[in-house]
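In this view, the complex is presented without one of its protein chains, the others remaining in place.
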Amino acid sequence: MAIAEITVIPVGTASTSLSAYVAGLHAYLDEEQKAGSIAFEMTAMSTIIEGELDELFRVIRGMHELPFGAGAQRVCTSVKFDDRRDKRGSIRQKLESVAKRLDTLP
Amino acid sequence: MAIAEITVIPVGTASTSLSAYVAGLHAYLDEEQKAGSIAFEMTAMSTIIEGELDELFRVIRGMHELPFGAGAQRVCTSVKFDDRRDKRGSIRQKLESVAKRLDTLP
Amino acid sequence: MAIAEITVIPVGTASTSLSAYVAGLHAYLDEEQKAGSIAFEMTAMSTIIEGELDELFRVIRGMHELPFGAGAQRVCTSVKFDDRRDKRGSIRQKLESVAKRLDTLP
Partner (left out) sequence: MAIAEITVIPVGTASTSLSAYVAGLHAYLDEEQKAGSIAFEMTAMSTIIEGELDELFRVIRGMHELPFGAGAQRVCTSVKFDDRRDKRGSIRQKLESVAKRLDTLP
């Protein structure tokens, strides 16, 4: 299991708003999540997905393609992977790990 | 008002765990938030902060410095700014804008 | 053809130096380049590769795996894709496009 954070920006869209693209993204990820390949959550800046690394690559490839399907001619996608093989690194576990540290602060 | 997403990675730390650094980060951001300069939230992958652009730069400068204070000798920090001047672009507004789109999906 | 910029950071390496990892990366990319699947160049901060999008995904998957093969237990990889479908977007073309603009500056 690994975690990835993805931002997809269509370039040359005329409008400064990207929320239409984000809605399509959400529908796509929802379907993948229901199929059990990944779990995802959206933040104000990115989408975070977790799953097997090969699944992450496949889903990110799909996310990157979406704006082209909606008419974009250029897409800049940035991805950050956090892949930890010494322990299970889920979204939940990472947040709990930090929360635990905070509890022990003086 | 702009939004920034920040990841700070100390390099050469011996341990694969970064949660001790994250706890210090949280304390720092909490203080800045109480002082009213920024608002922040932590995700599994990054920290998201919002505020005036100059305040964001100042706080990011501080975030980047923290691991050195804790003994790190090399720090890789990545930042993504989303700065929109045609309308107020807060974390809440961005999430609401997407949620609204989702409601109108067939 | 698309272009991607990749940075691979092993976490928990004890040493602040990453140049041993970079050398292994270079050998891997050299082989891929000789096989004709991608072209690459290294900068002080990243590796830039160009090729068909599916080849880029495959090669990035391989780049991300390398530090694990060399003993790392956690790897943070960041990738930026620039994918332009209205015209050929090679590394050379992008640099030429900027150079041309600079020539016409007053």
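Here the chain labels run A, B and C in written order, and each chain numbers its own residues starting at 1.
The working rule: contacts are C-beta pairs under 8 Å (C-beta built on N, C-alpha and C of every residue); 3 or more make two chains touch, one makes a residue touch a chain.
Because the structure is predicted, anything quoted here is derived from the model rather than measured.
> For review purposes, identify every residue of subunit A that touches the missing chain, sorted by number.
That gives, for subunit A, the contact residues 7, 9, 11-18, 73-74, 76, 78.
> Identify the residues of subunit C touching the omitted chain, counting contacts across the whole complex.
Listed in rising order, the touching residues are 3, 5, 7, 16-17, 19-20, 22-23, 26-27, 41-46, 48, 50, 78, 80, 82, 84, 86, 91-92, 94-95, 97-98, 100-102, 105.
> Name every residue on subunit B in touch with the hidden partner chain.
53-54, 57, 60-61, 64, 68, 73-86
The criterion applied here is as follows: only the chains that are shown with their structure count from here on.
> What angle, rounded to the nearest 5°, describes the rotation that places the Cα atoms of subunit A on subunit C?
In degrees, rounded to 5: 180.
> Can you check how far apart subunit A and subunit C are, centre to centre, with Cα atoms defining each centre and the answer in Å?
21
> Between subunit A and subunit B, tell me the centre distance in angstrom, where each centre is the average of that chain's C-alpha atoms.
Distance between chain centres: 17 Å.
> At least two partner chains per residue is the criterion; list those residues in subunit A.
78, 80, 82, 84, 86
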